[in-house]
Structure formats: C-alpha cells, structure tokens
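All protein chains but one are shown in place.
Now for subunit A:
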Amino acid sequence: MSDVVERTLSALPGLLGQHDPGAGPGGAGGPGRVSASSRLGSLIRSITALTSKHEEEKLIQQELTSLKATVSAPSTTLRLMKECMVRLIYCEMLGYESSFGYIHAIKLAQQGNLLEKRVGYLAVSLFLHENHELLLLLVNTVVKDLQSTNLVEVCMALTVVSQIFPREMIPAVLPLIEDKLQHSKEIIRRKAVQALYKFYLIAPNQVQHIHDKFRKALCDRDAGVMAASLHIYLQMIKENSSGYKDLTGSFVTILKQVVGGKLSADFNYHSVPAPWLQIQLLRILGLLGKDDPRTSELMYDVLDESLRRAEINHNITYAILFECVQTIYTIHPKSELLEKAAKCIGKFVLSPKINLKYLGLKALTYVIQQDPNLALQHQMTIIECLDHPDPIIKRETLELLYRITNGQNVIVIVQKMLDYLKEGQEEYAIISLVGKIAELWFIQTMNAVFSVGGDVVHSDIPNNFLRLLAEGFDDEKEDHQLRVYAVQSYLALLEEEDKLYPQKFLQVMSWVLGEYFSLVTDVDPEVILTKLHSLLKKTFVTSETKAWIMAAVTKIASHTSCSKTVDEIIQELSSSLDTCLRQYAFELKHLCEDKALMKSLLPFDASCSDLVVDASLSFLDGFVAEGLAHGAAPYKPHHQRQEEKLSQEKALNFEPYGLSFASSVSSSGVTGRQSPTGLSFGSDISGNSAETGHKETNTLKLEGVRKLWGKEGYLPKKENKTGKENEPQAVPCGSLLAGQVGEAPALRPEQGASLSEEDKEKQQLASTLFIGLGASAGVSLMGKADTATQKFKRKSKITETHAASNFDPLLDTVPDNVEDSEGSVHTGLRKGSPSSSDTVEDNLAFETPQSLRKSVLDDRISANRLSQSSLFADSNIEIFQPSSSAQCESASETPLVPSLPEELEELPHSEVVGLCQSDALALHLCKVWTDDSLLLIVFVSNKTTAALHAVNLVFEETEHFQILESATSHFPVIEAQSVEHCQKCVRMNKVCTQAILPASVSYQSEMETCLEFSVTLSLMDFIRPMEMTTEDFGKLWLSLSNDVKQNIKMSPCQDSLSAALDTLQQKLKLHRVDVIGNEGILACQLLPSVPCLLHCRTHSGMLALWFRSPCAALPDGLLYQCQKVMEES
C-alpha cells in the first residue's frame, strides 16, 4: 500500500516543496513540529505565560479581531488562510467562538492544494456539527474530490464523509461511494466502508440496498476492510440479531484466524494480535449467541481458545478477557466455559492492580445475575472492596450488592448504601443510588432518602413508594403495622416545628397522613389537622404541595364530626390568591355541609379500588340534548375546528395534507354529541383548573360529577398511576419488623475465637450480606439448569428434523451460500403451497388491488412471469422452525388443503403458504390485500385423528405493526382432520421495509404445547394505489415537506419512461396519475391514509425519482422498493 502513496507523493514534489510553512529548517526537530516562531507558536506562548482568565480573554479577543480582518481581506492567500485556520482551531478549542471563519474553512477545502485542503477539511470537521447549515456547501467539494484521480484527495473526501455529512445529501454521494467499494486500493475500500457506516448510523434506510456489498466487504482479502465492515455488522446485529445468524460461522472463522496469529505481525499491539478487532468480534458473537443454543454451539471452541491465548499479563489482554467473560455469560451457557470464565474473574478481583480489580467487580456484577454463587466465593474480597479508600471501587461494589439483594440482607445493604450517600456530594451519584435504595425500600430508609435526596429525587420514587404502601402485600397484618409505623414516623418528624423538608417528602407525608390517620388510635385527628394547618401557612411550601395537604385535610375532615381547625382552614383559604387552593376550600366547605355525602365520597382506604369513570360523559346527555334543542351548535372536536378554521383562511396552508385525511375519517365518525373518550379524559384536568370550571359552572357543580371523580379528583395523576401499574412487586419486606427493632441478632453466627476482632467483624458482615444466597441460590441454579434443559429438549424435537444445518464456516462462500439457501426456501414454499401451478394464473389476476387491476389487466398477461417472481421476493414467508427442508417435506404430505372462504377468494390475495407445523397441527397463511387493509388469514388444520382443544393463536404487537381488534384468536375445539381459520387485520405503525410479526399458537393435546412462528410483512403489503387528478397531485405535492431524491440506472431493456412506469405501477401498486413528456407522476398511500407522491424523470439512461410524503420514513422505504424492482427487471 505504501508504494501507492509514495507514488502519489512523488507526483507532487514541486507542490510540497513550495508549501512547507511553519517548519523551521531543521530547527523544530521532528517532522510535524511547528516552529515556535510561527504566529501560532507565539500565540500559544503568550497564553501559557498569562496568569489570569481575564487576560487570556483579552488576548484571544485581540487575536480573533485580527484574524477576522485577515480572513475577510480579499488579498489573503490560501497559504495564509491555512495558517489562520490553525489559529482559529486553537481559539475555538479554548472556548472562544469563531463562527466568522467557518465559511472560509469550507472555501479552503474547496480551493486549496492538497495541504491546504487537508487543513480546510480538518477545520470543517472540528467547527461544524451534523445539522449545521453551512455543511451543505461542502457537498460539492466532496463530490468533486471523490471523482478526483488523485488518491490522496479521494482519501480525504472519504474521511470527511465518514466524520460529518448532512443526512439529506447522502443520495448525492452514495453512488460514488458505492463505486469505491470495488476500488483496487485497500485504503480506499476501507474508507468507503467507513463512510457507509456513517450513513448507516444517520440514515439506515438509505443504505439498505447495499447490504450485499457489506457482505463482500466482510470477505475482503484485506483485513482492514474486513475490520471496518465489522462496525456496520455490530450495529446491525444489535438491532436485529436474528437476521444475521447465518454469518456466525464467518465471524467465528475470522476470530479463529486473528487469535491464531494469522494476521500479519503489523497488527500486533504489544505482541497481542489485533486486540481491538478481537473485542469487536467477541461483542458480535455475544449478540448472536444470546438465547440461541444452536448458534452458541458454534462459538464455544473459539471462546475457549481466546481464553487460553490471552494469558500474557498485559492490560490489553485483560480487556480481551473481560469481553470474553461477558460473551460467555451472555450466550447459551456451557458449564466448562463458565468455570474457566469464573476463574478468570477470580483472578481479576484478587489482583492488587486497582484497574484490574475494578474490571473484576464489573464483570462480577454482570455475571452475578446468572450465578449468585460466584458472589459467595468472593465474599471476603467484596467486603474489603466495600471499605476501599477509592470511592469508585466502593460504588462499583454497591452496584454489585444491589444485584444480590434479597429479603434477608436488604437491611445491611441499604445501610451501606446510605452510608455512601451521606459521604457523596455529587448529584448524579445521589440520583442513581437513591433509585436503587427506593427499590430495596424501607420506610425508615425512605425517610432518610427523602431528606437527603431532597427534590432531586425522581418523581417516580415517591409514587412507587405510595403505591407499595397502598397496595400492600399478602399479609394484611403486616400491611397494617407498616402503615401505622409510617404515620407515626411522619407525625414525629412534623413535631419539629421549624424543620425544612423537601417538597416531595412533604407530599408523601400528607398523603399517608390523610389516608391512614385513623389507623393510629391514640392520636386525636385534631392534632394532625393542626399540624397540617401550620404547614399550609409556611411560605416555603409550594402550591403543589399545598394541594396535597388540602387533600389530606379533606380526607381527615370527612371522618371527624366537626373541627375548628377545618373551619379555620376553609375561612383562610377561601380568600387565598391561589385559585386552585380557593377551589379546594370551596369544595371542602360544601362537603362539610353534607357529611353523609362526604363519607360516601371519601371511603376509608379505597385508594386501590378501581374507579368507575363514565368516559363518554353519558350523564351529561340530557344537558347536551337540551342545549341542542335550544339551538346550540353541536360539539366539534378540536382538530375539526382547526381544520375548518384553516379552510377559511385561503392564503397559505401549512398543514400537511396527510393529516387531513386522517382527521376526516375520524371526524365523520363523530356526529354531534358523542364525544370520543380521549376528550372526556381531558376534562378531569378541568376539575383542577379554575378557568374551565368557571365556564362550565352548571355542569361541574353537579354533585354527580364529583362523585364520579371521587376523592381522586384531588390527586388525579397519582391515582391514575396507582390504578394502571399493576406490575408485580418483587420487593422483599420479610425483615421489615426485624429492622425496626434493630438488626436481628439471630442472624449473627458464632465465630471462632481464633479470628482477630477485625476479621470477625468482616465475617459477620459477610454473613449478613450474603445470607440467603447460598441455599436458595443452589436451588435457583438447579431450577435454571432444569428449565434450560427442558427448553433444549423441547426444541431438540424440532431441530432433529434439520438434517443438515445451513451453516458454512468458510469465509469466501458466504454470500453465494446464503442466496442458495434462500432460493431453496422459495421453491420449497412453492411446491408445498396448496395452490399449485395451474391456479397461479387465477391468483395472479388478483394479486394487486382491484382498483389497479382494471387499468392494467391488459398489460398483465405479458407481465405475468415477472410479477410472479416479484411477489415471492416481496412477501416471502420467513420460517424459523421447523426448517425449510422439514417444511417442504411435510407440506407435501399434508392431506389438509386449506382454501380461502368464498367472500375473500374474490379479493387479491397471496398464495396459501405453510407457516409451521407440529405433529398435531399445521398452520397456513394467506395474505389478503383489501383496499383498506391487510388481512392475514391463518388456517389451523388438525392433522391428528382426535379433536384438539383450546387452540389459542396469539400475535405479538411489535413497534412496527398493530393488530386491529384483538391480537388473539381462540378455537375451543378443532375436530379431527379439519381446518379452521381466523383473520386478523394488520396496520403498519412504523414504516419499515420489512419486519417480522412474531406469533405463537398453543393447544391442548396430551399436554399443553406451544409453537412459535412468525410472519414477515413487507412495506408493500400496506401500500395501495391512490387515485387522484393531476391538479390534486400538484396541490398535495406543494404541501408535503419530506422529500427524498435518488437517481437510479435503468437497464437497457426498459429505457423508456413508460416501461419504467409500468414496472412501478405493476409491482409496487402505484397509481399512475399522469405522464407529460419525459416526466411521470405516480401516487400511492400507506394504509390507512398516508399519501406518498412520486415524480419520475428520465434522462440519459437514468431514472430520477423524487418522493414526497408527510411521513419521513415512507419515501426511504419506497425508494428501496423501487430500486429493488428496477434492478430485478
């Protein structure tokens, strides 16, 4: 490689000779040394000599002023400009903005010679950020340099692109960079891959079509190119590990070669071969092998080898070992490896080197979740680390303890954490630790937490705390004691008149006092009221907290006959300046007049009972009807009003049209008085806001309203949360009372007299910390192993049918092989699918929605062959288990041929393909593309001779898809040898070109069995043509903001525009709106009603596509599909 560069350089001797500024002749020593006499040198010197910040500022401002004059002077040469840029970089580094120079940096990159260009690019990459508007000006320069014949220029351009590039301009350089992947020089290929990695990070959709090329890069003969491609793979596998399982073999092979020292010695760092590359590969393997026994199997050997090889004592090998251990504990476990990894961790933890100890603790923290026994082995070390002088080590240890907390050691661990909390001053540390303690939770502790943590405590914590208290645990008696204890402790805290408490703590106190005051019999409610009253008068109490206090007062008032304090409060607050408090006071006053109502409104301890909220506000029907009868206008939802307002303003419409489609659907559903539920929820806020309360005085004063909102009206948000979050609480509280009394002495075992005092103490601490881990851990470990084997057994039944697995460890054959196996899946499906070749003709006629069909039916017959194959490419059904071979065989066996019900047979639909099957049943799927939705028809056929019971089909909702109505289907009985079917209507919520919809079916035969399968849905399943006139198209076009442009090459056989449009129309279900000269416009919509417009233009063998849509991701997705179909045809 170096010869290439040398040749390039030797081509430029004159150039380089001329421009050698700064470097004093030989005086500077090293090759890169800037002469101390240069302008930068003197600037740096004078700054270093200064003593105060003020002086520095003055000097830099002076410098900036002179620089500003220099760079904007027209006589400034590029050479001088280059020197100025370096000084600007320095000033900006010291924190002084020099934005006036940005544009000149871009100019320098554009106009300078090699050296100047380099500094220009450097300055740009340091000054600008991704979204800076000036960055757009760089694009032309980059494009020019990418096309340059000078390698160095190409290199620079690629480097800059991989550092910083505007997202929206990617299409402009993408084809150029793609070409560079085939460049003969490694360095260019490598940089091109790095640039594509950058693109993948900022706009993954735009590089989707070059995934195959990434595979080529992975197999590149140059290790550097391969290493660069690993970054892309790590990222992609992080997002979707299931899509790259077939590459596991390749990664393993690469790692084997690296570990085995097959790379050139140049890659060694302190005689360790390519350490960072190893780390990268280990991470990838960890992601691939997670929860996947079969894939994990492939990597056991190489992991073992890595562990063995990394035995040199050097930091970098520790780094590799750490990564290795993490991978071993992430993938499907193998006891032999686990043992070795554990030994390795032991070595780390016991090391006297502090950095290594830290690494060991970190590894232990990760590992301990799988195997708590390891903590027992190292308990003495952990205790030592707990008292380590280095707070970082201490904190890491606490993190570890946090993971092993159980019912028996919670007190001690929380105590340790609190000790640390009292020492630590840093805000972030407090927040994270408080979060942990809150989970471990204990009232006394909580009080301390709230006092220390104060208002930086995250608001979830008091909420969770109150929820725990209210919902309680299984033991009724314990709950009672807990609550009494809470009330007592808070009363004691409030005893100190002038103490300042954080607001959140006060809120918690007032809620608890209001809710549970009556549990404490020996305290007069009047006393509590007086305390709350005095709090209300305090100035440091915020009005939010006052609202909480008022809620408590109201609750208490409902249970006392009559109270002087309550009257006083009412009187005082009725004239309060705070409208909210005033309202509370009025409500309280009204309620006090009717004690019976108050009692029923505020029942004791009902915070957990569900509220019945009439969301449709039906009790207001009468009122609304009356209003309508008197000629009032019917209610219009907010968006409709806005729309009307907009349509009245003729001038400019900033609303995207896509929105109006959506709203017109929903607004037609809203006729007159029935308000949608979403809106009526909005009005529970109105209970608090005096403004709206004012407007609707008549209705809101109705007693019925208050009743429905209940006392929760006071705490609407809080209570809602309580109701909704029903997550099971795994918080141990067994030792709660013990903690109250003091640390349970019984927990401390007798120690041998021979131990020194200190050791004894440590032993004791250890026994309290690690109690409960030993025995129960043994059990849980057994349990875990058990489930693992069970899982394995169950799966092995299926995997047995995999006669030959598809993995091929050989590097160079990877791409071909993959295509091969995909191909076999397709053919397998086709053979196995019930609609055999003679029905293909029929199916084809229906495979696009009807609206499109009528226009293209004539062309269709000629295009049959093509569209057939494209259909398969688009909607191939992915099968996880059983494998394709099993599928193929069994599908041909199956006697049950599901067919579509008649009413669906009319609609365009896919072939019926097998999804998965077991001994007892088989699942088939057919996609039906109706005009307004995608229907998935799932056929469940019973293959056995006995009836199957309780068959349940469940689709999981993913971020991409939404199942309308219910995601489950239930068949109580499926008779022997019969077929049942169900249909699901699916929507795409988040645009993606293709994604998996996971699902499972469970049934009862001899035992409960569950089969998992998945359906692959592509964007095209959700795209429908959209009919519109050219005029409408024009209007809509102007209103849409997201656009994507791309040029694609047309193959010679379809070089005319009409041929290209035909392809798009047939395969992508786009509606052809109009064709004018060499331009054509097409429209389609993503269901339910997101439009996407396409403008095509041909010129010199290229097809320029221009998409616009209100949805940002949609054009990207469609572009990808277009590229695909154009390439295919």
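Of note:
Definition applied: contacts are C-beta pairs under 8 Å (C-beta built on N, C-alpha and C of every residue); 3 or more make two chains touch, one makes a residue touch a chain; residues count from 1.
In the analysis below, contacts and distances are computed from a predicted model.
Here one chain is missing from view; checked against "AP-4 complex subunit sigma-1", "Replication protein A subunit", "glutathione transferase" or "Ubiquinone biosynthesis protein", UniProt names that protein "AP-4 complex subunit sigma-1". Only one of A:E55, A:E336 or A:D390 touches the chain withheld from this view, namely A:D390. Of the candidate positions A:L134, A:I316, A:A950 or A:V979, contact with the hidden chain is made by A:I316. When the missing chain is restored to the complex, the residue among A:T141, A:Q194 or A:T545 that touches it is A:Q194.
Of the candidate positions A:L137, A:A192, A:V207 or A:A274, contact with the unshown chain belongs to A:A274. Taking the whole complex into account, subunit A touches the unshown chain at residues 1-2, 4-5, 9, 16, 20, 23, 29-34, 36, 40-41, 44, 47-48, 85-86, 89-90, 92-97, 114-115, 118-119, 122, 125-126, 129-130, 152, 155, 159, 162-163, 186-187, 190, 194, 197-198, 222-225, 227-228, 230-231, 264-270, 274-277, 279-280, 315-316, 318-319, 322-323, 354-355, 357-359, 362, 389-390, 392-393, 395, 428-429.
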